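Note that one protein chain is taken out, while the other chains of the complex remain in position.
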């Protein structure tokens, strides 16, 4: 398929590479063009403006935040009005997703945020959460297969996928917070964190989320950041905006946002979001 | 082994039955003796007072709360001073566990709370979390094998096991709360709860806790109560007392305790603790 | 002084009238011009566009939210670039205040949000919280005297005044929340709310905030809304954005925002923000 890919950060590079490897004809664009070198040597074409990558069937975007997506769609050289079906992989707010969908028109915009860290993007093992019209989603299927291990369809309104993504990120942060609180309590009572973790994962909590983040918490492995705290705070703030817009009360979300703010205030931005555990431990005088 | 078993509620009956089946010589006691009939026909002996069940090597107790344990140990006909090693399976506070340990003396008291619901007790599939001296724990090993699928040793101070149990129950309640908040947000945005749950358990949250409680939340299956809200509130209050005693800050614990109180105030005591989801949904006007 | 006044809502009408009465030459503008009739008969001139009211020495604005201020400043016919000193009375976020200050240049923008409800605006009894350069504030002094009973200077950066205003509104909402929690606890224990309130205001809590809102809570006097819940939620969300921007952890703010969301979800938007008490009472099964 003739496609475009916008945004070659840690995630985007791996995703675009897998699309090239799957045999698609890929035109890539990035704000700072140097990031495209590897992809070009792999066979991709480099575009000067976002719109130059949107002349094919589909254009996929994987950008940092709402502002970056707005710039790439509505800014100078943006893809608004371009013929390609736009597939938004970025973690953005539901208000922007609704706007993108309304402006693009039926069958022309799909939200497809992903779960997984950079190594999963590189390995084509992401989970893709997609929403949009059935027609549009069918067209995307081969692309999702190239980048992911599994895809889910969660609704016809594209913003449904963004809502699921934000809910999932909230669930991750909530699990980290609860684990941090329990580990801190245990530690103050003389039970090593590792002992508690072993019992938890050996009984009811044997899921990747507890194994992955449990190890991070066990070893205080917060730098370099796998997922930086300010990005985590951004996502939690998007979830908060969704809660306000939709009318939901989410007290645990309030707590994790506060702990992320406290974390960044104390430690600076270059730290993993799982380090909310430090805010929790500080609350116990550790 | 010649042993005693105190407390024949939903959990205790299954545990005692498995001990009989494993070939141990079991004397049972319960506050209301009628509960013992099945066990007697299985081969157990019925005692009139707790102390009458504590003449063997080990006496195990599985009771509702701190007050019930205090009565059975220190009350009239209680086991304080009896020769048997006392194995406390009840979910009690760390202060009482410390007191039981101090009064019993070295190698004479073990805390061994369990994870699992009544069907797991019946099937001998509990998880046993044990703490105490190595000598005492070694003596208990064949008993733990009879009642559980796996046991963990978490420390030498018996109260360490109670702390792990309370931490685990907190983790369960925190996971239910987070799931309820995420499901409510999704539902208000038009994404069915089941869709969110499918994505969660299909990606990072594929643990028994999310599968079991996810189904309960999906179907609002809160009555009859598998684990009643007042018992859940009791456990969370014990965790809170541990946090105060040990000096830990646990904001998520504060939230789930509030939601349990709100739940019981609105729905009465005969409801599962997972129904905190109702408190969450009410906060969204549902 | 030759001045302009933008925004003739419940608050703005009273403020503009007092400026006319104080002898100033006032040109007014409102999005829907009908609201200006009373002021015109009092002696004010009606302008067609915001910029037409900004030809004098000072132009004051009192608008609903950030978007309204942005429209009036940067939109078609807006006051950006007009000669008059702009005095912003609206409750807006600190980011927008910083932008207005940077764009207007030194001595050309003052933030001066007010405390007080419509009757206080009408009576010229507002409290004015102002920030900006000393030169600019000196020029505003006679205007502040016309609309308020007292003014405070809180800094040179205009956004300082907005931060104080948002902090003050947070304090009000926090006091209402605490009072609602205490009253609900008392009521569940058989102590009438009025009895508790009498003790509080008769001892340590004898401030206008407790007397005014205490009476509202006592009588559940939430409709018609004196200050509507969605406006309250908007202000608390601006305070939350300030906390994120400045790096502060504010757990009580998280709670009141959640209760406002729950309130609006359950009762609709036409209700006073003090009705968070209903969310609190609902949490007690009342």
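As written, the chains take the letters A, B and C, and residue 1 is the first residue of each chain.
Basically, a residue touches a chain if its C-beta (ideal position, glycine included) is under 8 Å from a C-beta of that chain, and two chains touch if they have at least 3 such contacts.
Model, not experiment: these values are computed from the prediction.
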Omitted chain touches shown chains A, B, C
From C:6, C:164, C:217 or C:278, residue that would touch the chain that is not displayed: C:164
Touching the left-out chain: which of C:1, C:80 or C:200? C:200
Residue of C:1, C:22, C:80 or C:191 in touch with the missing chain, whole complex considered: C:191
Using the definition of touch stated at the top, determine which of C:79, C:92 or C:239 touches the missing chain. C:239
Across C:77, C:155 or C:226, the one contacting the chain not displayed is C:155
Absent-chain interface as seen on subunit B, which is shown: 233, 237, 240, 243-244, 247-251, 254-255, 257-259, 261-262, 264-265, 279
On subunit C, the omitted chain is touched by residues 94, 115, 127, 129, 150, 152, 154-155, 157, 159-160, 163-164, 166-168, 170-172, 174-175, 177-179, 181-186, 188-191, 195-196, 198-200, 202-210, 212, 239, 242-243, 246-253, 255, 280, 283-285
Subunit A positions in touch with the non-displayed chain are 188, 251, 258, 261-262, 264-266, 279, 282-285
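Methods note: only the chains that are shown with their structure count from here on.
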Compute the centre of every chain as the mean of its C-alpha atoms, then state which one is farthest from the centre of subunit C. B
Taking each chain's centre as the mean of its CA atoms, subunit B sits from subunit C at a distance in Å of 52
At which residue positions does subunit C touch at least two other chains? 251, 258, 261-262, 265, 279
